[in-house]
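Removed: one protein chain of the complex. Kept in place: all other protein chains.
Lettered A, B, C, D and E in written order, each chain numbered from 1.
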Amino acid sequence: MTEQFTHFDESGRPHMVDVTHKEDTDRVATAQAVVEMLGATRELIEGKGMKKGDVIQVAELAGIMAAKRTADLIPLCHPIPITKVTVQCAWLTNSTAELASLGIIATVHTTYRTGVEMEALTACTTAALTVYDMCKSVDRAMTIRDIKVLYKRGGKSGVFQQD
Amino acid sequence: MTEQFTHFDESGRPHMVDVTHKEDTDRVATAQAVVEMLGATRELIEGKGMKKGDVIQVAELAGIMAAKRTADLIPLCHPIPITKVTVQCAWLTNSTAELASLGIIATVHTTYRTGVEMEALTACTTAALTVYDMCKSVDRAMTIRDIKVLYKRGGKSGVFQQD
Amino acid sequence: MTEQFTHFDESGRPHMVDVTHKEDTDRVATAQAVVEMLGATRELIEGKGMKKGDVIQVAELAGIMAAKRTADLIPLCHPIPITKVTVQCAWLTNSTAELASLGIIATVHTTYRTGVEMEALTACTTAALTVYDMCKSVDRAMTIRDIKVLYKRGGKSGVFQQD
Amino acid sequence: MTEQFTHFDESGRPHMVDVTHKEDTDRVATAQAVVEMLGATRELIEGKGMKKGDVIQVAELAGIMAAKRTADLIPLCHPIPITKVTVQCAWLTNSTAELASLGIIATVHTTYRTGVEMEALTACTTAALTVYDMCKSVDRAMTIRDIKVLYKRGGKSGVFQQD
Amino acid sequence: MTEQFTHFDESGRPHMVDVTHKEDTDRVATAQAVVEMLGATRELIEGKGMKKGDVIQVAELAGIMAAKRTADLIPLCHPIPITKVTVQCAWLTNSTAELASLGIIATVHTTYRTGVEMEALTACTTAALTVYDMCKSVDRAMTIRDIKVLYKRGGKSGVFQQD
Partner (left out) sequence: MTEQFTHFDESGRPHMVDVTHKEDTDRVATAQAVVEMLGATRELIEGKGMKKGDVIQVAELAGIMAAKRTADLIPLCHPIPITKVTVQCAWLTNSTAELASLGIIATVHTTYRTGVEMEALTACTTAALTVYDMCKSVDRAMTIRDIKVLYKRGGKSGVFQQD
């Protein structure tokens, strides 16, 4: 039957790209997300007054766990044996009494043949969504913004860095 | 053993809130995400020239599938029997030759006792991450922004709408 | 942003179809798969001589568990609260000393607003793949064939039956 | 093909039992687990000195999330739409300076046609395993004991209670 | 306690076989499935007239994603870090106006110590089930047939090939 498949035009057909012959190297990626909320919501978070619990702790943990589910969620991602994950939240200095910004930074490491930026992005994004879930009863208009890769190292493409 | 657990101070302790005695009602939520990319990246997507395949199709499907995984990812979300999901991408009119914005809108329906805004947010966010994954080899600086709930209906809190 | 999404041509866009306003009804679906193997492989299975264990037991259990994962695997399936699953294997009467056919039948029940034929198909198919996995070291040429829905009841489309 | 399956002897064949015609009722189940550890380990947990983080918080959250995965883990469990989960840890009064006992109690609610004791057991057990994971570098001999159902209400079998 | 376990008769007991001391080698497996349907169903697929969306695209993507879930579904499969997956559909030349056959071929690569034929089989089978799901409203009698391994290379057992 196979010969009927040999002359495919590959354009537009999704596939998981081949990393079979790439080298294992130390790889790191750092990504961020920002959750913008009312200053009053920040106060509730800091006072641990949210009905669903300690927002920052739960969000960071959700981010770590999500990093391990990346290949389940992103269709063409390779499964990657990640060797370290950290997720950290901090209030950004541009926060005001009216509007507060919670920065979330995720860093993922591996020693494998493909990069971990999707894992870092999935981690900080899921942490941000978890913040939304825990605070939505008091602040439904929260916005998640500025999700991007800050840093990436390892593999042929070298170091990538942006602010 | 239980009596040792009766006098807990509940502050800070995460839990899945009780929806046991809430009524089943028709509920809908719509959420959005925006992926900002180079105009050149948009051209590749529209020409279906991306190495990993048809970006829009794969992203929309990834969003639909992710809606079903919401309770796996967001720690305190209830599992919800969703009855309809749509995910749609469209280029925003503020796109220029240099910088293009892909809007992603997800709408989720249920007939259950708690809302589906987390499912809608998870769907459009995962679709956005999938766009990043498929285009990252040509445009590593893409940013995901303006993730928010646009509309929510059903349940005690009534209709919520924002632009 | 939403008005940029209103005039979509829907053709070709995948979505999870709306079952919000369908009635809950008792629904049943039965599906089958057949694994064709060497007669010698059947003898090993019946003698429980396979290196990986009791093939029939493991396959039936794998089928039951897979029924619960259907919505994770099939992109546009609704998550369904299934209320009963059975998976049964039996040697078909057309088996000979050279070539044996193992029939696998899965029946799934629900009381919900959409049918369970995908759950029944996923159950018997996964059971068949499990048979392949457990016997592949001795019979790599096994073939799985005749996967189809035998019976379906409940919902607007009425009863469906085929041999 | 089906007639070859009609005269099965059912003994020994696993299946998910039929709950199709059972009534939806309010159901609650409470289960416990106990982690026995060195007094010195307890001191580290209370001082939040563990390398992996705040043990109690992480364990309680892991328990809540595991309750949602019960049907994935326990082969013949039905998927159940749980409506509330709490997991609480407390040091038991029989703890001494040498040996400390951490009690973990999980309570799960549903309004469905089958009970949630497996969800409660899975929640407190996974919380206990998480405590082990976070403390194993300092106390590899920890033991988990006395996992049992404390209370169960709802459905035909009435109330069950034990100490 | 362990000595009570030393004299087990291993027959009939399932286990995940030991690959600890096998060498990492380049491994490839190709498997196929065929979906037989009405000619009219093929026309709808080719015209992209199916209510659920572009059947071929969704099916191929579902197959790729399913390859990553193989160890979750097949009880005794090892988790394998797959390095490449492709799934391709094509109409077979034996199709007629009345009855059409859609061939699905999946190829999976790894550099690991055990083969990937189960991943290839799971990919093409899930793609076939997805075709069934998307077309079942118009053609409930579709049949999936001829699921088998076409090619396998790598490891001690050498090259395996069949038509």
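Convention: a contact is a pair of C-beta atoms (placed from the backbone, for glycine too) under 8 Å apart; a residue touches a chain by one contact, two chains touch by 3 or more.
Worth saying up front: this structure is predicted, and the values here are computed from it rather than measured.
Undergrad: Kindly state which of the options D:28, D:61 or D:90 is in contact with the chain not pictured.
TA: Reading the full complex, the residue touching the unseen chain is D:61.
Undergrad: Which chain C residues would touch the chain omitted from the figure, given the whole complex?
TA: On the side of chain C, residues 54, 57-58, 61, 65 touch the unshown chain.
Undergrad: Mind pulling the chain D residues that touch the left-out chain?
TA: 11-15, 17, 48-49, 51-54, 57-58, 61-62, 65-66, 69, 72-77, 117-118, 121-122, 125-126, 128-130, 132-134, 136, 140-149, 152, 160, 162
Undergrad: Of the residues in chain E, which ones touch the absent chain?
TA: 1-2, 4-5, 8, 12-20, 71-72, 75-76, 78-81, 112-113
The rule is simple: only the chains that are shown with their structure count from here on.
Undergrad: Per the centroid of Cα atoms for each chain, what is the distance between chain C and chain D, given in Å?
TA: Taking the average C-alpha coordinate of chain C and of chain D, the gap between them is 30 Å.
Undergrad: Which whole number of Å gives the spacing of the CA centres of chain A and chain D?
TA: 30
Undergrad: What are the residue numbers in chain C that touch two or more other chains?
TA: In chain C, 12-15, 17, 57, 61, 65, 69, 72, 75-76, 79, 81 touch at least two other chains.
Undergrad: Based on which chains are in contact, what kind of graph results: line, ring, star, complete or other?
TA: Topology of the interface graph: other, matching no listed pattern.
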